[in-house]
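What follows is a structure written as structure tokens; I'll ask about it next.
A single protein chain has been omitted; all remaining protein chains appear in their positions.
Right, chain A next:
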Amino acid sequence: MQDVRDALYIGHRSDGTLTRRPMSPHLQVYRFRLSMFLSIANRAAGVAAAAGSALGVCWLNAASKGPESFKKVQKVTRNPLGKLALAGWTLALVYHFVAGLRHLAWDAGYRFEKKQINEDGPVAVGVTVGATLVLVASIFGVAACRSRKKKAS
């Protein structure tokens, strides 16, 4: 042992003998794989979903406060940028939901082989994109129809 830092790499085998633990190479040496992107995307989606949910509480608070507060929130939700944020929140929630279902399946012992994980990844992407588009279109569609009806009456 030449370097004192090597002490941190001493590990034990299950029989108690000493071994030099392998060092993990830096992230950039790995070839890009979909599974690695989907893994970190799940974490990012969780953070984004949390931030969106905190904003959702503001909507709830405004509704309970009264019509004037609610009008202020509507200014945000009816603004194009606000709509973009809502669509982003939807995407984050949908992906976190899909990836969460995959995690629950893995924890229960299903679809956890490397081959299966690589098969399921593109499916998860497809389901996420499809469900997000359907949800965003139907939510904004329903909202547009309802406000048009309000104006007409």
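Quick notes
The rule we apply is simple: a contact is a pair of C-beta atoms (placed from the backbone, for glycine too) under 8 Å apart; a residue touches a chain by one contact, two chains touch by 3 or more; residues count from 1.
To be clear about the criterion, contacts and distances are computed from a predicted model.
According to UniProt, the chain absent from the figure is "Succinate dehydrogenase hydrophobic membrane anchor subunit", selected among "3-isopropylmalate dehydratase small subunit", "Succinate dehydrogenase hydrophobic membrane anchor subunit", "Cu-processing system ATP-binding protein" or "ABC transporter permease".
One of A:84, A:129 or A:144 touches the chain omitted from the figure, and that residue is A:144. Touching the missing chain, out of A:36, A:60, A:84 or A:123, is residue A:60. Note that of A:36, A:101 or A:123, the residue touching the chain absent from this view is A:101. By the touch definition given at the top, chain A reaches the unshown chain through residues 1, 4, 6-7, 10, 12, 16-18, 43, 46-47, 49-50, 53-54, 57, 60-64, 66-67, 70-71, 93, 97, 100-101, 103-104, 107, 135, 138-140, 142-147, 150.
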